[in-house]
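The other protein chains are all here in position, but one chain of the complex has been omitted.
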Amino acid sequence: MRRFLRGIAIPALAVALWETGSRAGVLPMDTFSRPSDIAVAFAGAFADGSILVATWQTVEAALAGFAVAAALGILVGALLGLSPALERVVGPSIDAVRPIPSVALMPLTLLLFGFGLQMEAWVVAFACVWPVLLVTAAAVRGIEPRLHDVSRTLELPFASQLRRIILPAALGRIVVGLRVSVGISLVVAVTVEIVINPRGLGYGMIIAQQSLHPELMYAQLFWLGLLGWGLNVALTRAAGRWHAFAGADAEV
Amino acid sequence: MRRLPQLQWLGAALFAAALLIAWQLLAERQIISPVFFPSPSRTLGELWRQAAQGELWKPLGETSLRMFYGWALASLLGVVLGAAIGSSRAAREFLGPLLEFLRPLPASAIIPPAILFLGLSNEMAVAVIAFGAVWPVLLASVHGFASMEPQLLEVSAALRLSRAQSLAKIAIPGALPEILAGARVSLAISLILAVVTEMQASQPGLGQNILLAQRSFRSPELYAGVVTLGLMGFLINHAILALERRLLRWRAAPA
Partner (left out) sequence: MKHAGGEAARQGAEAQAAPALALRKVSMSFGPASADRVVLSDIDFQVAPGEFLCVVGPSGCGKTTLLRLLAGLIRPTGGEILFHGERVEGPSRDRAIVFQDYSKALLPWRTVSGNIALSLEACGVGEPERGRRIGALLAKMGLERAARQHPSQLSGGMQQRVQIARCLAQQPRLLLMDEPFGALDAITRQTLQDEVARLAAEHRMTVVFITHDLEEAIYLGDRVIALTANPGRIAEMIDVGIPRPRSQLETREDRRFLSHRHRLFGLLQGH
């Protein structure tokens, strides 16, 4: 309880100062707005559903991009992890493409797809694929060689090996990579919306700012923070439960 | 599997070359639209032209400068705050939850408020970059300072080092590996945010260039810009890695 109060103390103080400062005219309304107004705008955005629509648009794009990235990342990562020769040949090309900032691809996908869900999802996919790919390759590469011996002695065909031994053994670490990717997907989606794409929460914030509704902008910002924080907590909880289920070996 | 390392490089180079050649042929034969997918020769030609005629360097410099300012600010803030928070239990308790809430916030979400306060300006860009880039350094610093070898703290007490001396001689060098790793991630984020803010605020730089190229459908320019940014990302990453290796020579080879 004490820990909770301590954690809340400074933010609460800040909000109180903000409110009083605004009412006293010290903090200009057009830039700072006022916590009470923000709360009203927040409630209003939920009441008319606008924030929910925007949230869904953002989540949709993030999810779509993440799904593509996860599928590609795991597949290619597994192949690279299984074949050192393949990794040596393909690796440098991947290392050359990987450092491109995902945001630099925004104009490119805009050129290819125009405004909308697709261009955003592809930017998200590009950003999210690398953590998954690298972690999967490392996980598959690092599978206990004993298990490899066992599968060879049992003369398991490749598909069977993949299903029964390789993927389960690597799953623990792959999940960590997926977790990182999920976080990235949200951030990148919002970024694309803020800069170019007219949809989602990011765009909502820009519109609010441009149409001189700072209280709505701050409300959306707070909501975004809540989403990000909530996602983080959910992922950490899920990770904790996963480790308990899969045993100590899933760690690392 | 007794392959020479040279052979491996050859294989890798051949693979990359094969991809580029395939793209080149597809573009030339118009199997893929040259408007959307200009051939590598056109892209590289454009890149070369920009470099030779001096058009490349100004935007490159502007983006780099913006990135460095933001990163330097973020690093300084990150280390100082990190040291303070990392070494004080009370600070961790009071500020911890707030930081936990702010951290997952997309840095780009700060842009609309930043525009509100600073307008579409370079200052806005640097502020946003700093906000986004501070987290890796901050967290690494907090962790680095908080998890100092307890024996070293005792050594510091035994030698009766002053607070400042202890900080400079023991705390900072001890936390340095983590801080540098955080700084590396920070720099990558700085590059990304520099590009984002340029596009947003129409500030001169590589980001703005590729956005303008897109608007006028000048795809070789667009791709050339993307390649340049990729190169930048690659170089700065390796630069910091090299720095890390130099500064952290004393570290034993990882198991």
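Here are a few things to note about the model shown:
Residue numbering begins at 1 within each chain, and the chains themselves are lettered A and B in the order written.
Everything that follows uses one rule, which is that a contact is a pair of C-beta atoms (placed from the backbone, for glycine too) under 8 Å apart; a residue touches a chain by one contact, two chains touch by 3 or more.
Computed from a prediction, not measured in an experiment: that's the story for all the values here.
All shown chains touched by the missing chain in the whole complex, by label: A. From the set A:75, A:154, A:212 or A:233, the residue in touch with the chain omitted from the display is A:154, counting the whole complex. Contact with the undisplayed chain is limited, among A:21, A:92, A:168 or A:225, to A:168. The omitted chain makes contact with chain A at the following residues, 144, 146-147, 149-150, 152-156, 160, 164-165, 168-169, 171, 246-250.
We take it that only the chains that are shown with their structure count from here on.
One simple way to say how far apart two chains are is to compare their mean CA positions; for chain A and chain B this gives 18 Å.
Considering their complex, residues 1, 8-9, 11-16, 19, 36, 93-98, 100-113, 115-117, 188, 191-192, 195-196, 199-200, 206-207, 210-211, 213-214, 217, 219, 222-223, 225-226, 229-234, 237 of chain B touch chain A. Chain contact summary for the complex, chain A toward chain B: residues 3, 6-11, 30-31, 84-85, 88-93, 95-97, 99-108, 110-112, 183, 186-187, 190-191, 194-196, 202, 205-206, 208-209, 214, 217-218, 221, 224-225, 228-229, 231-232.
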